[in-house]
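The complex is shown incomplete by one protein chain, all other protein chains being positioned as in the whole.
After this line comes subunit A, so read on.
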Amino acid sequence: MYAYIVRRLLMLVPVLFGVSIFIFVIMRIVPGDVAMTILGTDATPESLKQLREDFGLNLPIYQQYFEWMAGVLTGDFGESMRTGKEVLPDILTRFKLTFELTLISAVLSWIIAIPLGIIAAIKRNTKTDFGVRLISLLGVSVPNFALATVLILILALFFSYSPPVGYVGFFEDPATNLQIMILPSIVLGTAMAGAVMRMTRSSILEILRQDFIRTIRAKGARERVVIFQHALRNAMIPILTIIGMQIGTLLGGTVIIEQIFSLPGLGQLVLTAITQRDFTVVQGAVLFIAFVFVLINLLVDLLYSYLDPRITYK
């Protein structure tokens, strides 16, 4: 098991290496560069050239890459070309927000989705089931930004409530922080819940058809035991797969939701950095997001083997 974990972590190296080359090259192929965005359209060719030389952008691309990589390998992701701030601490600060947002959204979605999915499976083809399926379809298909806007509007118009402006960290002021986080979490959680609900329903239905469920009923188990101890646990693997992918994606930042609720998260950082062609920030953030995504996948794989004794890693 430990050997497996170590091997998986070692596999991070080629993955991150590939990602780093990809993003490095892409950023340099995209038209426009940081010098142009800083100096604006009236800049003289001389001043542009001067600034590019300051950033080392005149060097051959492989040399730029090696210089950047040398820094990254020693934990120095460089400085933002726009703000001069160090890249890594900035990413980590924003990741805290994104992490909290992901966590609350995910927990909210599980609380709604898993019980409803189970109920829908048990009451298959009844009105309850159709109701749950309708809700989950809405959850999956209503766009985030639409739900977010409607939510803000309803709260403002009918309840004269608007969430606090300006982000406050959880450990500074939990009450305000939660007020800020809850609306975007509901919006994100709804979309996640839709998918999880559908997967829970179909996965439980699949398991309830299995022979061993009949054995458990034949033993005299109450329906509660049948569903929670046996059906749900067996159904958890596909549900976990979906949840893992959702969390991996969300941890990479949610550009639109962060924009609507003006949250300074990872998504916003990347978006701003891209429009400003802030190469170092984009590269650092993308590398970090890839790292987190791979780590979440590893975590999900380890959870599989915890849930199912047939899955072992050597």
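In the analysis below, a contact is a pair of C-beta atoms (placed from the backbone, for glycine too) under 8 Å apart; a residue touches a chain by one contact, two chains touch by 3 or more; residues count from 1.
Here is the rule we use: contacts and distances are computed from a predicted model.
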Given "KipI family sensor histidine kinase inhibitor", "Iron ABC transporter", "Peptide/nickel transport system ATP-binding protein" or "Formate hydrogenlyase", the protein name in the UniProt record of the chain not shown would be "Peptide/nickel transport system ATP-binding protein"
Touch as defined at the start, partner being the missing chain; which of A:40, A:84, A:166 or A:220 qualifies?
A:220
On subunit A, what residues meet the omitted chain?
210-212, 214-223, 225, 230, 233-234, 307-310
